[in-house]
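Here the complex is missing a single protein chain, while all its other protein chains stay put.
After this line comes subunit A, so read on.
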Amino acid sequence: MNRLSWLHAWLMLLPALAMLLAFTHIPTLTTVWHSLFFPERGGAPAEFAGLDNYRMMLDDTVFWQALSNNLWYALGTVPTSIALALAMALWVNSKISGRTALRLAYFTPTMLPMIAVANIWLFFYSPEIGLFNKVLALFGHPGINWLGDSDWALPSLMLMTVWKEAGFFMIFYLAALQSLSRDLYDAAALEGAGRWHTFRRLTWPLLMPTTLFVLVNAILNAFKLVDHLFILTKGGPNNASNLLLYYIYENAFSFFDSNYAATLTVVMLALLILLALLQFGVLERRIHYR
(Lines give C-alpha, C1' and ligand atoms only; values in the text may rest on other atoms or scores of the structure.)
Protein backbone atom coordinates (compact mmCIF):
# COMPACT_ATOMS: atom_id res chain seq x y z
CA MET A 1 0.00 0.00 0.00
CA ASN A 2 1.29 3.47 -0.76
CA ARG A 3 1.62 6.35 1.64
CA LEU A 4 -1.56 8.08 0.51
CA SER A 5 -3.84 5.14 1.20
CA TRP A 6 -2.25 4.74 4.64
CA LEU A 7 -3.08 8.36 5.28
CA HIS A 8 -6.63 7.77 4.10
CA ALA A 9 -7.00 4.75 6.32
CA TRP A 10 -5.87 6.67 9.40
CA LEU A 11 -8.12 9.62 8.53
CA MET A 12 -11.08 7.26 8.28
CA LEU A 13 -10.21 5.72 11.63
CA LEU A 14 -9.63 9.08 13.27
CA PRO A 15 -13.17 9.93 14.50
CA ALA A 16 -13.73 6.54 16.14
CA LEU A 17 -10.19 6.52 17.43
CA ALA A 18 -10.54 9.96 18.99
CA MET A 19 -13.77 8.99 20.73
CA LEU A 20 -12.37 5.71 22.03
CA LEU A 21 -9.18 7.33 23.27
CA ALA A 22 -10.93 10.27 24.91
CA PHE A 23 -13.67 8.34 26.64
CA THR A 24 -12.32 4.84 27.13
CA HIS A 25 -8.61 4.30 26.89
CA ILE A 26 -7.24 7.49 28.44
CA PRO A 27 -9.69 7.39 31.40
CA THR A 28 -8.77 3.75 31.96
CA LEU A 29 -5.08 4.58 32.10
CA THR A 30 -5.61 7.59 34.38
CA THR A 31 -7.71 5.39 36.66
CA VAL A 32 -4.86 2.92 36.93
CA TRP A 33 -2.48 5.85 37.60
CA HIS A 34 -4.80 7.32 40.26
CA SER A 35 -5.07 4.02 42.05
CA LEU A 36 -1.34 4.19 42.80
CA PHE A 37 -1.61 7.39 44.92
CA PHE A 38 -2.85 8.36 48.35
CA PRO A 39 -5.57 11.02 48.45
CA GLU A 40 -4.42 14.63 48.57
CA ARG A 41 -4.52 16.06 52.06
CA GLY A 42 -4.73 19.81 52.72
CA GLY A 43 -3.32 20.97 49.40
CA ALA A 44 -0.17 18.86 49.65
CA PRO A 45 0.62 16.98 46.46
CA ALA A 46 -0.65 13.39 46.32
CA GLU A 47 1.80 10.92 47.74
CA PHE A 48 2.78 7.90 45.73
CA ALA A 49 1.29 4.83 47.37
CA GLY A 50 2.42 1.98 45.19
CA LEU A 51 0.15 -0.98 45.85
CA ASP A 52 -0.93 0.26 49.29
CA ASN A 53 -4.46 1.02 48.08
CA TYR A 54 -4.74 -2.57 46.85
CA ARG A 55 -3.47 -3.91 50.17
CA MET A 56 -6.04 -1.80 51.94
CA MET A 57 -8.72 -3.17 49.68
CA LEU A 58 -7.85 -6.76 50.58
CA ASP A 59 -8.43 -5.87 54.26
CA ASP A 60 -11.69 -4.04 53.51
CA THR A 61 -14.63 -6.22 54.62
CA VAL A 62 -17.15 -3.99 52.85
CA PHE A 63 -15.33 -4.58 49.58
CA TRP A 64 -15.50 -8.34 50.07
CA GLN A 65 -19.16 -8.09 50.97
CA ALA A 66 -19.93 -5.96 47.91
CA LEU A 67 -18.01 -8.40 45.73
CA SER A 68 -19.79 -11.45 47.09
CA ASN A 69 -23.13 -9.62 46.88
CA ASN A 70 -22.33 -8.86 43.27
CA LEU A 71 -21.47 -12.48 42.51
CA TRP A 72 -24.71 -13.67 44.09
CA TYR A 73 -26.55 -10.93 42.29
CA ALA A 74 -25.10 -12.07 38.94
CA LEU A 75 -25.69 -15.73 39.73
CA GLY A 76 -29.29 -15.02 40.70
CA THR A 77 -30.28 -12.69 37.91
CA VAL A 78 -28.36 -13.84 34.82
CA PRO A 79 -29.56 -17.45 34.36
CA THR A 80 -33.08 -16.60 35.46
CA SER A 81 -33.52 -13.67 33.15
CA ILE A 82 -31.99 -15.59 30.22
CA ALA A 83 -34.25 -18.59 30.80
CA LEU A 84 -37.27 -16.32 31.15
CA ALA A 85 -36.30 -14.32 28.06
CA LEU A 86 -35.99 -17.50 26.01
CA ALA A 87 -39.28 -18.87 27.27
CA MET A 88 -41.08 -15.61 26.53
CA ALA A 89 -39.47 -15.34 23.08
CA LEU A 90 -40.51 -18.89 22.19
CA TRP A 91 -44.01 -18.08 23.35
CA VAL A 92 -44.46 -14.79 21.52
CA ASN A 93 -42.83 -16.30 18.42
CA SER A 94 -45.56 -18.93 18.17
CA LYS A 95 -48.84 -18.37 16.43
CA ILE A 96 -50.99 -16.90 19.16
CA SER A 97 -53.54 -14.15 18.98
CA GLY A 98 -52.53 -10.76 20.33
CA ARG A 99 -48.84 -11.53 20.17
CA THR A 100 -47.92 -7.97 19.18
CA ALA A 101 -49.52 -6.71 22.39
CA LEU A 102 -47.75 -9.46 24.30
CA ARG A 103 -44.36 -8.58 22.81
CA LEU A 104 -44.91 -4.95 23.70
CA ALA A 105 -45.97 -5.85 27.22
CA TYR A 106 -42.79 -7.87 27.74
CA PHE A 107 -40.65 -5.09 26.36
CA THR A 108 -42.21 -2.30 28.44
CA PRO A 109 -39.94 -2.77 31.51
CA THR A 110 -36.94 -2.20 29.25
CA MET A 111 -38.31 1.06 27.91
CA LEU A 112 -38.83 2.55 31.36
CA PRO A 113 -35.91 4.40 32.96
CA MET A 114 -34.36 2.46 35.82
CA ILE A 115 -35.12 5.23 38.32
CA ALA A 116 -38.81 5.14 37.41
CA VAL A 117 -38.83 1.37 37.63
CA ALA A 118 -37.23 1.49 41.05
CA ASN A 119 -39.85 3.96 42.22
CA ILE A 120 -42.65 1.70 41.06
CA TRP A 121 -41.09 -1.26 42.82
CA LEU A 122 -40.61 0.82 45.93
CA PHE A 123 -44.38 0.86 46.22
CA PHE A 124 -44.53 -2.89 45.75
CA TYR A 125 -41.94 -3.44 48.47
CA SER A 126 -43.15 -0.90 51.06
CA PRO A 127 -43.67 -2.64 54.40
CA GLU A 128 -47.09 -1.18 55.32
CA ILE A 129 -48.82 -0.19 52.10
CA GLY A 130 -46.82 -2.25 49.59
CA LEU A 131 -48.55 -4.52 47.09
CA PHE A 132 -46.63 -7.63 48.08
CA ASN A 133 -47.41 -7.34 51.76
CA LYS A 134 -51.07 -6.61 50.99
CA VAL A 135 -51.21 -9.84 49.03
CA LEU A 136 -49.43 -11.71 51.81
CA ALA A 137 -51.90 -10.24 54.30
CA LEU A 138 -54.72 -11.89 52.35
CA PHE A 139 -53.21 -15.21 53.35
CA GLY A 140 -52.78 -14.11 56.93
CA HIS A 141 -49.01 -13.57 56.63
CA PRO A 142 -47.67 -10.71 58.77
CA GLY A 143 -45.62 -9.40 55.85
CA ILE A 144 -41.93 -9.02 55.11
CA ASN A 145 -39.79 -5.93 55.32
CA TRP A 146 -38.54 -6.51 51.80
CA LEU A 147 -35.92 -3.81 51.56
CA GLY A 148 -35.26 -3.35 55.28
CA ASP A 149 -34.45 -6.96 56.14
CA SER A 150 -30.83 -7.84 55.39
CA ASP A 151 -31.89 -11.35 54.29
CA TRP A 152 -34.45 -10.02 51.82
CA ALA A 153 -32.87 -6.83 50.48
CA LEU A 154 -30.61 -8.48 47.88
CA PRO A 155 -33.19 -11.02 46.64
CA SER A 156 -35.69 -8.17 46.31
CA LEU A 157 -33.26 -6.27 44.09
CA MET A 158 -32.64 -9.40 42.08
CA LEU A 159 -36.34 -9.97 41.47
CA MET A 160 -36.73 -6.47 40.08
CA THR A 161 -33.66 -6.87 37.89
CA VAL A 162 -34.97 -10.10 36.40
CA TRP A 163 -38.26 -8.38 35.64
CA LYS A 164 -36.40 -5.54 33.97
CA GLU A 165 -33.82 -7.54 32.02
CA ALA A 166 -35.84 -10.51 30.76
CA GLY A 167 -37.90 -8.37 28.37
CA PHE A 168 -34.77 -6.81 26.96
CA PHE A 169 -33.09 -10.13 26.27
CA MET A 170 -36.32 -11.50 24.88
CA ILE A 171 -36.00 -9.07 21.98
CA PHE A 172 -32.65 -10.58 21.00
CA TYR A 173 -33.98 -14.12 21.20
CA LEU A 174 -37.07 -13.14 19.25
CA ALA A 175 -34.98 -11.60 16.49
CA ALA A 176 -32.81 -14.72 16.36
CA LEU A 177 -35.82 -17.03 16.31
CA GLN A 178 -37.34 -15.15 13.43
CA SER A 179 -34.19 -15.42 11.38
CA LEU A 180 -34.22 -19.24 11.67
CA SER A 181 -35.39 -20.93 8.49
CA ARG A 182 -38.94 -22.29 8.47
CA ASP A 183 -37.69 -25.18 6.31
CA LEU A 184 -35.47 -26.50 9.09
CA TYR A 185 -38.46 -26.82 11.37
CA ASP A 186 -40.55 -28.40 8.61
CA ALA A 187 -37.75 -30.89 8.01
CA ALA A 188 -37.47 -31.67 11.71
CA ALA A 189 -41.24 -32.09 11.96
CA LEU A 190 -41.25 -34.52 9.03
CA GLU A 191 -38.41 -36.48 10.59
CA GLY A 192 -40.66 -37.06 13.56
CA ALA A 193 -38.83 -34.84 16.04
CA GLY A 194 -41.07 -33.87 18.94
CA ARG A 195 -41.15 -30.42 20.47
CA TRP A 196 -38.52 -31.12 23.09
CA HIS A 197 -36.23 -32.91 20.63
CA THR A 198 -36.59 -30.01 18.17
CA PHE A 199 -35.77 -27.49 20.88
CA ARG A 200 -32.79 -29.40 22.22
CA ARG A 201 -31.26 -30.46 18.90
CA LEU A 202 -32.25 -27.52 16.71
CA THR A 203 -33.44 -24.33 18.38
CA TRP A 204 -31.04 -24.26 21.33
CA PRO A 205 -27.84 -24.89 19.33
CA LEU A 206 -28.89 -22.45 16.63
CA LEU A 207 -29.56 -19.81 19.29
CA MET A 208 -26.13 -20.28 20.87
CA PRO A 209 -24.57 -17.14 19.31
CA THR A 210 -27.47 -15.12 20.71
CA THR A 211 -27.14 -16.80 24.08
CA LEU A 212 -23.45 -15.91 24.24
CA PHE A 213 -24.21 -12.32 23.34
CA VAL A 214 -27.00 -12.11 25.89
CA LEU A 215 -24.88 -13.83 28.53
CA VAL A 216 -22.01 -11.38 28.13
CA ASN A 217 -24.41 -8.48 28.30
CA ALA A 218 -26.31 -9.87 31.26
CA ILE A 219 -23.13 -10.39 33.27
CA LEU A 220 -21.81 -6.95 32.39
CA ASN A 221 -25.17 -5.49 33.38
CA ALA A 222 -25.12 -7.34 36.66
CA PHE A 223 -21.91 -5.51 37.50
CA LYS A 224 -22.92 -2.20 35.97
CA LEU A 225 -26.45 -1.74 37.28
CA VAL A 226 -26.47 0.77 40.07
CA ASP A 227 -29.34 3.22 39.54
CA HIS A 228 -31.94 1.27 41.47
CA LEU A 229 -29.77 1.15 44.58
CA PHE A 230 -30.07 4.93 44.93
CA ILE A 231 -33.84 4.67 45.17
CA LEU A 232 -34.39 1.36 46.89
CA THR A 233 -31.74 0.52 49.49
CA LYS A 234 -28.65 2.70 49.14
CA GLY A 235 -26.71 -0.51 49.60
CA GLY A 236 -28.22 -1.18 52.99
CA PRO A 237 -29.19 -2.42 55.40
CA ASN A 238 -25.68 -2.78 56.72
CA ASN A 239 -24.27 -3.25 53.18
CA ALA A 240 -26.49 -6.30 52.69
CA SER A 241 -27.39 -5.08 49.20
CA ASN A 242 -24.25 -3.12 48.40
CA LEU A 243 -22.83 -3.82 44.95
CA LEU A 244 -19.35 -3.07 43.61
CA LEU A 245 -20.26 -0.12 41.43
CA TYR A 246 -22.33 1.48 44.18
CA TYR A 247 -19.49 1.00 46.61
CA ILE A 248 -17.17 2.71 44.11
CA TYR A 249 -19.65 5.57 43.89
CA GLU A 250 -19.81 5.82 47.68
CA ASN A 251 -16.04 5.97 47.95
CA ALA A 252 -15.68 8.58 45.26
CA PHE A 253 -18.54 10.91 46.04
CA SER A 254 -19.60 10.26 49.63
CA PHE A 255 -16.24 9.52 51.26
CA PHE A 256 -14.31 11.63 48.68
CA ASP A 257 -11.59 9.01 48.37
CA SER A 258 -11.25 9.02 44.60
CA ASN A 259 -7.96 7.09 44.74
CA TYR A 260 -9.52 4.15 46.54
CA ALA A 261 -12.47 4.38 44.14
CA ALA A 262 -9.97 4.18 41.28
CA THR A 263 -8.43 1.10 42.88
CA LEU A 264 -11.83 -0.58 43.10
CA THR A 265 -12.57 0.42 39.51
CA VAL A 266 -9.37 -1.19 38.27
CA VAL A 267 -10.27 -4.39 40.09
CA MET A 268 -13.76 -4.38 38.69
CA LEU A 269 -12.49 -3.72 35.19
CA ALA A 270 -10.05 -6.59 35.47
CA LEU A 271 -12.86 -8.81 36.70
CA LEU A 272 -15.10 -7.93 33.77
CA ILE A 273 -12.34 -8.43 31.20
CA LEU A 274 -11.54 -11.80 32.74
CA LEU A 275 -15.20 -12.85 32.60
CA ALA A 276 -15.57 -11.76 29.00
CA LEU A 277 -12.41 -13.60 27.95
CA LEU A 278 -13.58 -16.70 29.76
CA GLN A 279 -16.96 -16.67 28.11
CA PHE A 280 -15.68 -16.08 24.61
CA GLY A 281 -12.88 -18.57 25.07
CA VAL A 282 -15.00 -21.38 26.45
CA LEU A 283 -18.21 -20.94 24.51
CA GLU A 284 -16.77 -19.77 21.20
CA ARG A 285 -15.44 -23.21 20.42
CA ARG A 286 -18.80 -24.84 20.98
CA ILE A 287 -20.88 -22.42 18.99
CA HIS A 288 -21.93 -22.75 15.42
CA TYR A 289 -21.99 -19.43 13.59
CA ARG A 290 -23.79 -19.35 10.28
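To be clear about the criterion, a residue touches a chain if its C-beta (ideal position, glycine included) is under 8 Å from a C-beta of that chain, and two chains touch if they have at least 3 such contacts; residues count from 1.
Here is the rule we go by: contacts and distances are computed from a predicted model.
Hidden from the displayed complex is a chain whose UniProt protein name, among "Ferritin-like domain-containing protein", "Xanthine dehydrogenase family protein subunit M", "sn-glycerol 3-phosphate transport system ATP-binding protein" or "RNA polymerase, sigma subunit, ECF family", is "sn-glycerol 3-phosphate transport system ATP-binding protein". Between the chain not shown and the residues A:H25, A:R55, A:H141 or A:R201, the one that touches is A:R201. In the complete assembly, the contact with the undisplayed chain comes from A:L184, out of A:A22, A:L184 or A:V282. Remark: the residues of subunit A touching the chain excluded from display are 181, 183-184, 186-194, 197, 201-202, 205-206, 208, 288, 290.
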